[in-house]
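With one protein chain withheld, the remaining protein chains of the complex are depicted in position.
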Amino acid sequence: MILTDITETLNFANVTSAIDNLLEQTWGLPSWAATTIECVLVGVGLLLVYALLALFYILYERKICAYIQCRVGPVRVGPWGLLQSFADMFKILIKELIDLKNVDKFLFALAPYLVIIASMMAFAVLPWGRGLQIIDFNIGIFFLVAVSSIGVLGILLAGWSSANKFTLIGAMRSGAQMVSYELSIGLSVLTMVCLSGTMSITGIVEGQNRLWYLFQGHIPAIIAFVIYLIAATAETNRGPFDLPEAESELTAGYHTEYSGIHFGFFYLAEYLNLFVVSGVASLLFLGGWQPLHIPGWEGFNDVMNHVPSIVWFLIKCFVISYIIIWFKWTFPRLRIDSLLKLEWKYLLPINLFNLVLMAMIIFCGWTL
Amino acid sequence: MANIQEKIAKLFPEAVCEQFDTLQVTIPDSRWHDLAVALKEDPDLCYDYLITIVGMDWKTSMGCVYYMMSTTRGNDVIAVKVLATGDREMPMIHSVYDVWAVATLYEREVYDFFGIVFVNNPDMRRLFLNIDWIGYPLRKDYNDDPNINPATTRSERQSDFTQSWVEEPDGRIVKTEPRIFAEDDFVVNIGPQHPSTHGVLRFRTAVDGETIKKIDVYMGYIHRGVEKLSEKLTYQQTLPFMDRLDYFSAHNYHHGLCRLIERAAGITISRRAEVIRVMMDELSRIASHCLFMGTFCMDLGATSMLFYTLRVREQILDIMERTCGARMTFNYDCIGGVMQDLDSNFQQDVKDLLAVIPANIKEYNKVFVGNVIAKQRMEGIGHLSKEDAIAYGVTGPSGRASGWSCDLRKIRPYSIYPELEFDEVLATEGDAMARFKVRLEEIVQSARILEQLVDNIPEGEYCVKVPKVLKLPVGHWWEMVEGCRGVFGLYLESDGSTQPYRLKIAPPCLPAAGVVDHITRGMKIADLIAIGGSLDYIIPDMDR
Partner (left out) sequence: MEVTTKSMPYEAWKDNEYIENLVKELQESGTNVIVGQFDKLINWGRSNSIWPLTFATSCCGIEFVSLGAARFDMARFGWEVARSSPRQADFMMVAGTIVHRMVPVFRRLYDQLAEPKYVIACGSCAISGGPFRNSYHVAKGIEDIVPVDVFVPGCPPRPEAMIYGIMQLSRKIKVERFFGGVNRQQSQEQFLREHPVEGLDVE
């Protein structure tokens, strides 16, 4: 039974319980103190991973974009340009925060924090690996969808409070876009929840132990996956759906007036949202941190089990992000009316039909 | 020509017809509007395309020379000279904005430079200079003391009103001040510093939600006064300015001015020089259209396309650099031929270029033209009918996309173009997609021209001897060439000295900007970007 052995060693729950033991039993701390320390540790760890991932993503996109455009991309700062985004971060941190006249100062300052908090909260519930998850709700996926849409509030506030016509148009576009595509995301998630029968994130991941949901649910799952990818690209305001910050139309869209670290927050949140939607896609369709299993191929499955679960999760995220970045550097931007038409006239009816189809397939037991 | 002269003489006995390089009709201002209507409407005359209005200050009198072309009847050009009435304080000519739509803009330009008021023109603001500018710079007695009009950081005074001089039925001329936008319009300023205006152009856009109600094009952010500068320089010294107008058509513009001066001075150039000039023209056309495709796609959000099209452009720039010694401002064509002989590898380089073009065109089609989103963004957007294209004077690939056969290389062939085999690319749709496709196809046609010439460059001298300081006889000349963006007209008047008395540049981009308001009404803001990109105007060319 190599299989169980290896997954046991790679289970991150061992580490967390070891820390818990160390605090409570070896050091003899009261449980409230232990919990507080653990919370702080988790928080610090989360922030660190958040920042590092965002910086990595910035470089990742710049490299992919360079590759698509026959260029080399950043190469001079650090080996292979790896430190480029660190340099950018140092610079953004010390840039001046411009104090503007005529803006609603409180809302203007609040907006970037709302955006970054929303993406951070969504980030927190992602299942990173076996046992590596901060909190396991029974409505985890619901929570994820809910908090990730707080971000639009930040964008609307940013656009409105800047007292600038471009930002206002950007924010209005963003509002219309987010509200519409939230539907598609919700419905395609619902389709998958139908299949899994649970909203708990652990439950969803465990359910894909044998086979990923993308294959289990075959036709409706694939339709849901495609719709999810489109809607997720729109949710993260990335090309070809980057209307709220359409550079060639609206200068820099809703964050035109932001400078320094406030702009940095929007910038980081954009990339982190990309990671979050990729994470959700891999969680719902590609088995989260579950390795690739093909029923019947015992030897293959065994080899796959030797890859740590966190590596699986990250690889899946990066691949999906790659596809989304690929979209951006390939397609021209949509126009606002065709953007809304796409959602309300095509994606939504298809999605509703797909939900019924999925329910029927589950009812008849035609899942793989 | 003779029957046109007769016809005009019959209709307007007071008109004086003279034959220079074009037929020139001189008419008093009181009859000018009637003549304009007759010139446009009369089936025997049918001059429906107003090429330009040349404002003139002859020291004792002021006036305008109008150049018109007939698009339906042999593409011949006629000039009409109108002297302004009134004193130098306020010279006046009747407006013909209702005859040719593009005149609205041209008359504003003349007003800005000469202070000639066009009666009845609804929008008689200054075009390039500030509202509070003192003096009219192209007048001969203009005081260019920098203290009168200093470069100041004070924000420019903006006005919501325009001005207009209207003739009352009883003949009195009354000044009115109509509003530009309605009082409760939501006006968004797009530009002058905006990523998609391709430079420093400003659109004051009245929007209703995302729908455009009206656009006021506000230019002059790169007006450099080339025409006035030329009047203080020798003929050879005026040439380098041509590089800096439309920097993509540098060779074509040089070609035009050189032809004009050579014709005026009676210089014949060698065939080798002609062939070299035409080859350079076509190379710049390919480079220009490549960059157009790149920036246009970038405007639509497909940034990657720029990098693919710039590959070909870099290759052309290499060829140019080896021969001309520069990447952009070549100053290659000179009076009497070209500056220096071709690089020894030129032929091979051009052949290498011709070898990669078909594959590239295929790639562009694959990457962009077939794209669903691209189609949606371009098809049916910014529709410009053939009649409007002529009325607004939109020439070049944009005009040809509306079905107007306006390629001077075909309709009024110059240089060695009559001997060459190529097709004029025409489309009928008149939308952004058609404008894009016409340019794509023109690359192929330019490549065809190059193919015919590359192995047939005759031997001979590349430049004939021309005096260092050239003197032209007294007179005036008109010349048109096909730039990369359309008809590039030049008017030169000489008083017999070593410097031009007046050099008027009629750029193709000015009318292209003038038509923006007309074709964007009712479209979305995003379409404005697509339309602006597809018209492909170059701001320094428009502003001069």
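Order as written gives the chain letters A and B; numbering starts at 1 within each chain.
We take it that contacts are C-beta pairs under 8 Å (C-beta built on N, C-alpha and C of every residue); 3 or more make two chains touch, one makes a residue touch a chain.
Values in this document were obtained by computation on a predicted structure and should not be read as measured data.
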Left-out chain, listing which of the shown chains it touches: A, B
Can you tell me which of B:Gly63, B:Pro91, B:Gly115 or B:Gly220 touches the chain that was removed from the display? B:Gly220
Decide which residue listed in B:Lys228, B:Arg263 or B:Arg448 touches the omitted chain of the complex. B:Lys228
Touching the absent chain: which residues on chain B qualify? 128-130, 137, 142, 144, 149, 151-156, 192-195, 199-200, 220-226, 228-229, 232, 240-241, 243-244, 247-248, 291, 295, 306-307, 310-311, 313-314, 317, 327-329, 539-540
Take the complete complex as the reference. Which residues in chain A touch the chain that isn't displayed? 62, 66, 69-77, 81, 83-84, 86-92, 94-98, 247, 251-252, 255-260, 263
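Everything that follows uses one rule, which is that only the chains that are shown with their structure count from here on.
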Considering only the defined contacts, which chain A positions touch chain B in the complex? 65, 68-71, 165-166, 169, 173, 239-240, 242-243, 246-249, 251, 329-338
Partner chain A, residues of chain B touching it in the complex: 186, 188-189, 194-196, 210, 297-304, 307-308, 311, 368, 371, 373-374, 376-377, 524-527, 529
